[in-house]
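This structure is in structure tokens; I'll ask about it shortly.
Partial complex: the chains shown occupy the same locations as in the complete assembly.
Chain IDs A, B and C follow the sequence of writing; residue 1 opens each chain.
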Amino acid sequence: MAETVGFIGLGIMGQGMASNLAKAGAKVVVWNRSEGKRSAFVAEHEGCSAAASPKEVVESCELTYLMLSDLEASKSVYEGEDGVLAGVSEGKCLVDCATLTPEHMTSLSERVQAKGGVFLEAPVSGSKGQAAGGTLIFLCGGDEALFNRVKESMEGDGVTMGKAAHYLGAVGTGSKMKLVVNMTMGTMMNSLTEGIALAQAADLPADKLLTVLDQGAMSNPMFRMKGQFILDGKFDPAFPLKHAQKDMRFAVALGDCLGLPLPVASAANEQFKRARPEHGDEDFCAVFAASKK
Amino acid sequence: MAETVGFIGLGIMGQGMASNLAKAGAKVVVWNRSEGKRSAFVAEHEGCSAAASPKEVVESCELTYLMLSDLEASKSVYEGEDGVLAGVSEGKCLVDCATLTPEHMTSLSERVQAKGGVFLEAPVSGSKGQAAGGTLIFLCGGDEALFNRVKESMEGDGVTMGKAAHYLGAVGTGSKMKLVVNMTMGTMMNSLTEGIALAQAADLPADKLLTVLDQGAMSNPMFRMKGQFILDGKFDPAFPLKHAQKDMRFAVALGDCLGLPLPVASAANEQFKRARPEHGDEDFCAVFAASKK
Amino acid sequence: MAETVGFIGLGIMGQGMASNLAKAGAKVVVWNRSEGKRSAFVAEHEGCSAAASPKEVVESCELTYLMLSDLEASKSVYEGEDGVLAGVSEGKCLVDCATLTPEHMTSLSERVQAKGGVFLEAPVSGSKGQAAGGTLIFLCGGDEALFNRVKESMEGDGVTMGKAAHYLGAVGTGSKMKLVVNMTMGTMMNSLTEGIALAQAADLPADKLLTVLDQGAMSNPMFRMKGQFILDGKFDPAFPLKHAQKDMRFAVALGDCLGLPLPVASAANEQFKRARPEHGDEDFCAVFAASKK
């Protein structure tokens, strides 16, 4: 992968992803709202450069990845005279890795295509560690040819951004699958935090609870890692709680559109909301603050 | 383990457990409400025999295991002139593996001790497959000397009933830990069933959802196995839904006693209740019937 | 009503009820756990007297009313050598006004009848103000002849304990109806507290919300009175939150027995639990503490 590619958004996730693209040999042209992260990235990655605006990234690269945290960030980066859309022309390829609503992705895709561009949504499953380690899972919808072209950057041999890439269909399907996955994760996290809370309230050794959970059919990396973090009171954000709650909100709204009640996810979502004002910037396992006595 | 031991309760779980005791060399004296299961067990396990009543089991064995499914079964087996308590005398050891309330276990323990007996609660984590395969996890409370004595039958080398045994403290602590574990599992199961339901409602390939879940930090044997069963519509009971709901009820009640709200487990419990009238005897993953559209 | 009647339990509710019996002309023989309340009652009500034990009340009166707050109080008053049951003999009539489980009432009834006594459960709808003002509503189950006999004390002309008495059938039906009524009330209270909480979070005038609610089809005395108390931060207990939560617990358990999920009442119950540790002795509208931001 010796090409020049653009990367917009150097947050918790984007940093690791862009870095892996660079390690794989790409000359990455980056842009981030804060100048500091841009120059730090360029300083650390030989052959990479920073652009002055999202528009400039898209203009200078045939292929651009985007990793933005929420609807507001997405709108502010796409819109405006310096925005992504202003830079799109015939043949420009965009791979948007944000987790947003299917409707928003569809709207972005239409606007990109209207200007001759090619669009692939590619939200990822995984958080900070997976982004840095190149073990993300990409859930893609949109242009299938573009998917096939970028697939090697998502799950190829050698250094890549991820370990698996799934093509699910039209734009929107990737975002929907991502919402399903994150909703499952959000409820599952609450199953753990309520479990720990109940163990502690009952004066049971919570570390032994983690051991028992890990010896049975529920054994999973998330419980192992986050469970220990919860016991240690370590809530550094790998996946910020406010983003986890945003995904729960979108998933419950998707169910609403489809006429599907989701009472358990909905209860979990309310717990994330309860924790959000004080713990929104911490890791999503800080929903424990709402679970505990 | 060439001793003679009693085993009361040859249900879904008890069959595998008693069988493993027999395979390990014990002469097992069994009793079950239905005569058919008793004689079938004896026919299949050389050196084992059936007793005519719970009382007779306890009288003829110094050590007796019990595996009963619910409060009603427990009461009917312990009480009465042919019951367990009628057989307890100085030195008789009981290891009760049922998942019931901490209060009930404490009450049983007191009554057993009042007659000179020794009591260990030892509820297990795991279901039919783990019982048969000897990979249960025992969560024990009560007499520590008895725990140390029977530990080898729970996690020793060679054929045993389980792969791990934890001693947690006074009678009640084992039951409480078991309720915490099963509450976590019940909510976690709902995280999966609502995820599959949302995927299907959104016309996403649910098998791919299982793949994606299995590639990330949530990857766990329960999702793999039960997820496929759900897609295949296979609800043969490894862990009957009505028992899963019973455990959710007890766990939520434990939280109530301790002043701990458990809103997500509580919502999950209501879903199990919704599924119970029609699906109570199926596997607990049949809570999918309440989740799906 | 110039007869001698017993009254056991002079708590928030019992005081007003016994006082109304006295005002109606009855010579009331009272007992309460705390001697202070007994003697205060006797001092204030001419012709009334205090007994030394529940047993003594029952022995000295053909008809005894009971108003106890929870299962523990009920058990401690009925059991033991000085308890109610010890005083029951042929023809003794008991009217138990507590809100407990149908199972407990049925058990009490059986034990009373076994000794020749006559039993009526008569839980009341209404709280402190209604008890004092004689406007309670009695929800009765059990002996119908006893119901007809005591009905005048519950809804007759002149001074009575209540304004309506309903006979619902066998023992247990009164308790069940009471649980249904209080479950409805508990959820309804949460509809108000969440409404006020949302109004305040949105910087809307909460007093105007109360006005608007009172102008429409939802207009009801409870919202008017408790709504203002909530805005004023007045949480003096007319109906203690811990008792409201107890009733929610019993109602949800009744649904569980009957295979009926109650997801909204269940969510409301969790909110009462959330508020209980700090606000259990305040009025049940203090569930606002769990609703507000």
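Quick note on the criterion: contacts are C-beta pairs under 8 Å (C-beta built on N, C-alpha and C of every residue); 3 or more make two chains touch, one makes a residue touch a chain.
Just so you know, these numbers come straight off a predicted model, no measurement behind them.
Sequence-identical chains make up the whole complex; the displayed set comprises 3, and the total in this structure is 4 copies.
Keep this in mind: only the chains that are shown with their structure count from here on.
Although subunit A and subunit B share one sequence, what matters here is the overlap of their interface residues, and that overlap exceeds half of the numbers used.
Chain centres here are Cα means. That of subunit A falls 39 Å from that of subunit B. With centres taken as mean Cα positions, subunit C sits 53 Å from subunit A. Those residues of subunit C in touch with two or more other chains are numbered 263, 267, 277. Remark: subunit B residues 249, 253, 255-256, 259-263, 266-267, 269-271, 273-274, 276-277, 290 touch subunit C in the complex. Of all residues in subunit A, those touching subunit B in their complex are 125-127, 130, 137, 139, 163-164, 166, 168, 173, 176-177, 179-181, 183-188, 190-192, 194-195, 197-199, 201-202, 204-205, 208-209, 211-213, 215-222, 225, 251, 254-255, 258-260, 262-268, 270-271, 291, 293.
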